[in-house]
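Then we have subunit A:
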Amino acid sequence: MKKITIISLFFALISTLTLASEVNIFSARHYDSDIQLYEKFTAKTGIKVNVVSGKAKALEKRIIEEGADCIADLYITADAGRLGAAQAKGMLQGGLSSAAIKAAVPKNFRTSQWVGIAKRARIVYFAPERVTGAELAGLTYESLANPKWKGRLVIRKSNNIYNQSLVASLVKNNGKKAAASWAKGVVSNMARTPKGNDRAQIMAVAAGEADIAVANTYYLALMLSGKKGAEQEEAAKKVKPFFPNQDDRGTHMNISGAGLLKHAPNKANAVSLVEFLLSSEAQEHIVNNTFEYPMIQGVSPHPLVVAMGLDFKQDLKTKVASYGAKQADALEVMLEAGWK
Partner candidate 1 sequence: MIKNFLEIENVTFNVGNKSKVNNLSLTIENEGDIICLLGPSGIGKTTILRTIAGLEKIQSGKISLKNKIISSKNIHLDPEKRNISLSFQDNCLFPHYNVIQNIEFGAARNKKKKKDLNVDDVIRFLNLEHVKEKFPHEISSGEAQRASLARSLLSKPDLLLLDEPLSNVDQSFKEEIQVKLKKILTELKITTIIVTHDSYEAFYLGTKCGIILDGQLKQYDDPYNVYHFPNSVEVVNFLNRGILIPAKVTGENSLENDDLGTIKGNFIKHYPKGSDVQLLLQPEDLEHDDKSNLKLEVVDRKFRGTNFIYTLKTLSNLLIPVFVHSHHIHQHEVDEKFGIKRPIIIDHIVCF
Partner candidate 2 sequence: MLLKKIDIWYLSSFFISIIVAVPIITVFLSFFETTGNYSSILKDTFLYEYIFNSIILLFGVLLLTFIIGVGCAYIVSFYKFPGVNFFKWALILSFAVPAYIYAYSLTAFFENFGTAFSILKNLFGEGDYNSSIPKFDGMLGAIISISFSLFGYVYVLTRASFHYQSQNLIELGKNLGFSKKKSFFKIILPSARPAIVAGLSLVAMETLSDFGSVSFFGISTLTTGIYNAWISFDDLTLANRLSFFLLIFIFGLFILENFSRRKAQYHSLSKGGFKSKSVITLTGYKSLLAFSFCFFVFFISFLFPVLQMLYWTIIFPKHFIDLKITELFLNTILLVLLSSIVLILFAFISNYGNRVSKSKFLEALTTFSISGYAIPGIILAVAFITFISWFDNNIVRYFGINTIKSIFIGSILGLVLVYFVRFYSLASNGIKSGYLKINYSIDESSYLLGYSKFKTFTDVHIPYLKNSIFLIGILIAIEIIKELPITLIMRPFNFETFATTAYVFASQDLLEAAAAPSLLLIIIASIFILTTSRYILKD
């Protein structure tokens, strides 16, 4: 018996190396700069941050299978659709409802189980040489299905979560039927079979393959920053951002965020990490490294993001929580429309 105890202790030791004060993160949203942020947190609170990064779906499966024995506290991922799905699967628990969190994050971007850390908008990019202001006037997501864009639009595949969330918001606002016929319109407007990531869509417009593209805001800033090299910086300058739906509900917003896991062993530490991530110090760090929009008031985004324009109307009407709820419908309408 003694032997077994010793052996299991030994394995427990090599498997977790448990420290008294720590918080464990499963992260599907990987930024190199996150590590520096966590180091700041540790320096401030003495709580050590442990991270496993991986593919979102695999991490979720691991959380579910490990069940009560999962020692992770927070699940950090990009896209509200994923956090919503995690909540729906019962992977999360309430508890992210401290006064500090409530004060920092608008109601639209949180539930008690997960909370947005940073915002991004999914917008339209256009080539000013080929797209006139008149054509763009009053552009909405809905009007991307307009035949005038035939052969001029590029957008990612339907298996991309950002697209799924965008379409989910359309299902939520316009109903499944309308979304279905919209998807068919979009597919027929595509300049090419969907391929590549968001940045590839922007570059397709810069390279003249298409006139308009749908992509998230931070990609253009990333290119403009020169982090992707001089050519891409030049290419980014050939493309301009356009924020759709300014005359109605506003531009589609999404978040990267953190969910509190159901069996979190270090719940309090997890909450204080989230609170720290929502502090202005941390928010400054995040927006300057990821080119996202800050979640809290009083912090300015990266200058390149500011230059893209800040005074646009955000869609605060559609709760981001609905992206998870309508994800399946969104995928279905896209696939039925033949959206690869």
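Candidate entries met the following condition: all candidates are chains of the complex that A comes from, given by their letters.
Quick notes
Quick note on the criterion: contacts are C-beta pairs under 8 Å (C-beta built on N, C-alpha and C of every residue); 3 or more make two chains touch, one makes a residue touch a chain; residues count from 1.
Worth saying up front: this structure is predicted, and the values here are computed from it rather than measured.
Per the touch definition at the top, the candidate among 1 or 2 touching subunit A in this complex is 2. Interface residues of subunit A, counted against candidate 2 in their complex, comprise 8, 11-12, 14-17, 24, 29-32, 50-55, 57-62, 65-67, 69, 71, 89, 157, 159-160, 193-200, 203-204, 206-209, 219, 222, 227-232, 234-235, 328, 332, 335-336.
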